[in-house]
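Note that this complex is displayed minus one protein chain, with the remaining chains in position.
This part shows chain A:
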Amino acid sequence: MNTVVAKLQRQFQDYLVSLYQQGFLDNQFTELRKLQDEGTPDFVAEVVSLFFDDCSKLINSMSRSLERPENVDFKQVDSGVHQLKGSSSSVGARRVKNVCISFKECCDVQNREGCLRCLQQVDYEYKMLKTKLQDLFNLEQQIVQAGGAIPQVNIN
């Protein structure tokens, strides 16, 4: 048994499990991984990348809408939060999704201050997740390069 591969696989597994335990990811991420196979080895990385692009775009436009206190377009903000909540749900980005829930509540009562706080938080969370997943994908790459297979990780 190739010990380098085994060590990397162990590292990968532990890291992934920790992401679930710390609440960064939920069950939906597991579902996403199941959709990936030999024919589509980049699927998860691709959709995750699309998700982060969405985050960046939506956060920018919502920020613009919230900019002037006397003229906040809450409809636009609501639409942005809705989209963000939807895609974070589909990806399994648990923390991001949870912020979106609070964000929506602030939006519903037209609380600009609350919205700004949530906006900041969602920005923080998605960037944090992006870094974590980048580390995860790097580990995956190392495993593959060392000739190993990505472990199937079961989260309970």
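Here is the rule we go by: a contact is a pair of C-beta atoms (placed from the backbone, for glycine too) under 8 Å apart; a residue touches a chain by one contact, two chains touch by 3 or more; residues count from 1.
Operating definition for what follows: contacts and distances are computed from a predicted model.
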item: Name of the absent chain as recorded in UniProt (options "PAR6B protein", "Hemoglobin embryonic subunit alpha-like", "Protein MAK16 homolog" or "Response regulatory domain-containing protein"); value: "Response regulatory domain-containing protein"
item: Touching the absent chain when the full complex is considered, from A:15, A:43 or A:137; value: A:43
item: Full-complex contact with the absent chain, from A:76, A:90 or A:142; value: A:90
item: Missing-partner contacts on chain A, residue numbers; value: 28, 31, 34-35, 37, 40, 43, 46-47, 50-51, 54, 82-83, 85-87, 89-90
